[in-house]
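Please read the structure below before turning to the comments.
In this view, the complex is presented without one of its protein chains, the others remaining in place.
Should a chain be cited, it is by its letter among A, B and C, assigned in written order, with residues numbered from 1 in that chain.
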Amino acid sequence: MNFSVEYLIRFQHCDPAGIVFYPRYYEMLNQVVEDWFAEGLDWSWADMARQRSEGVPLVTARCDFLESSQIGDRVTFTLDLTHIGRKSFSLTITGTCGDSTRLRAEMVLVYVHTTDKMRAIPLPGELRARMQPYLKQ
Amino acid sequence: MNFSVEYLIRFQHCDPAGIVFYPRYYEMLNQVVEDWFAEGLDWSWADMARQRSEGVPLVTARCDFLESSQIGDRVTFTLDLTHIGRKSFSLTITGTCGDSTRLRAEMVLVYVHTTDKMRAIPLPGELRARMQPYLKQ
Amino acid sequence: MNFSVEYLIRFQHCDPAGIVFYPRYYEMLNQVVEDWFAEGLDWSWADMARQRSEGVPLVTARCDFLESSQIGDRVTFTLDLTHIGRKSFSLTITGTCGDSTRLRAEMVLVYVHTTDKMRAIPLPGELRARMQPYLKQ
Partner (left out) sequence: MNFSVEYLIRFQHCDPAGIVFYPRYYEMLNQVVEDWFAEGLDWSWADMARQRSEGVPLVTARCDFLESSQIGDRVTFTLDLTHIGRKSFSLTITGTCGDSTRLRAEMVLVYVHTTDKMRAIPLPGELRARMQPYLKQ
């Protein structure tokens, strides 16, 4: 299983050269993970933040920007879960528009308690179980 | 030679967990390069964009987020130029606050003509010459 | 006729106090107008920007923030067109979540040619005609 979502490239994402300003791509990558948690894992960030005081900050990201995107493009982001660790997990997210691959990101996120100095804690068992089907063989 | 600049972590950079939201870090990384061009290389992005129709989009970035930053922190970003290619260049940017290293990024940027489909072009000789002293041995 | 669209309040919209950071609301207001142009008027900003070199910058905005929004809220934005001038038009946008009105904005936007120093120009007749049904009596 993987998870896909399509975002419209909007005016607000684009820079004076008319292409997506790359920090906006990172906002989209964050949004893909947020949507996967809500829709794919039924583990909303609203509940995670407000009821559990937990979160999943980014530890490492490597991103290759292969072709540029412009206002009006519809970019499909596909998320693959590549590793589930004890306190962290790894993802690959690819953004495509038609035949064109726009970007490819590899990210490691860690599960933390937000009110205890962002200390890493083990992934809750229930969350881990819901992630399992997405783990790429 | 290297280039350093200090930014204040502001309210607007922080997320509900009270730490810098990572897309804001990428805005800061972009800003470090912009400041280096303006102050270190005397090659302002205003002139580059408006008079030359040129720009330096990001091709690849790898970033490790080592410790979190909070509102009120003053983070010093230090830029090292690690490679000058024919049409691209590579940077390492490290963000520190006191003894704490907050992030380390490796980035490759390419020199392009913005009105010709973002086509990569050779770095102008004058710009290359100004970059030279920053090249890390 | 009016135009409505629902946006999810996301992690990236919220500040350290856990509520929407108001510049993010202005991004949403901009997005409502962009969606209205695309879906309500069939006048996409992609074509307007790239093929016509035209745009609709904001001239005046008054916004009242009545109740705060949090991550996970779904806010419905309703747009009413209150005036069509020769070169500008006026909107009211209201954001609600259930019974709670979150914000109410009155905005004036002007139609401009972007490559000629943002000079205001008359609204194209075709666009004016498509706006007409949305004009509030």
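Keep this in mind: a residue touches a chain if its C-beta (ideal position, glycine included) is under 8 Å from a C-beta of that chain, and two chains touch if they have at least 3 such contacts.
Because the structure is a prediction, the values reported are computed rather than measured.
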Interface partners of the hidden chain - shown chains only, full complex considered: A, B, C
Chain not shown: contacting residue from B:10, B:52 or B:136: B:10
Per the touch definition above, residue among C:59, C:121 or C:135 touching the missing chain: C:59
Residue among C:5, C:19 or C:93 that touches the chain left out of view: C:19
Residue of B:50, B:87 or B:136 touching the missing chain in the full complex: B:50
For chain C, residues in touch with the removed chain: 16-19, 21-24, 26-27, 30, 49, 55, 57-65, 68, 114, 118
Footprint left on chain A by the chain that the document does not show: 11-12, 14-16, 18, 21, 23, 71
On chain B, residues whose C-beta touches the chain left out of the figure: 10-12, 18, 27, 30-31, 34, 44-47, 49-50, 70-72
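Going forward, only the chains that are shown with their structure count from here on.
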Chain whose mean Cα position lies farthest from chain B: C
Residue-number overlap at the chain A/chain C interface, same or different (half cut): same
Geometric centre distance via CA averages, chain C-chain A, whole Å: 28
Multi-chain contact residues (two or more partners), chain C: 11-12, 18, 71
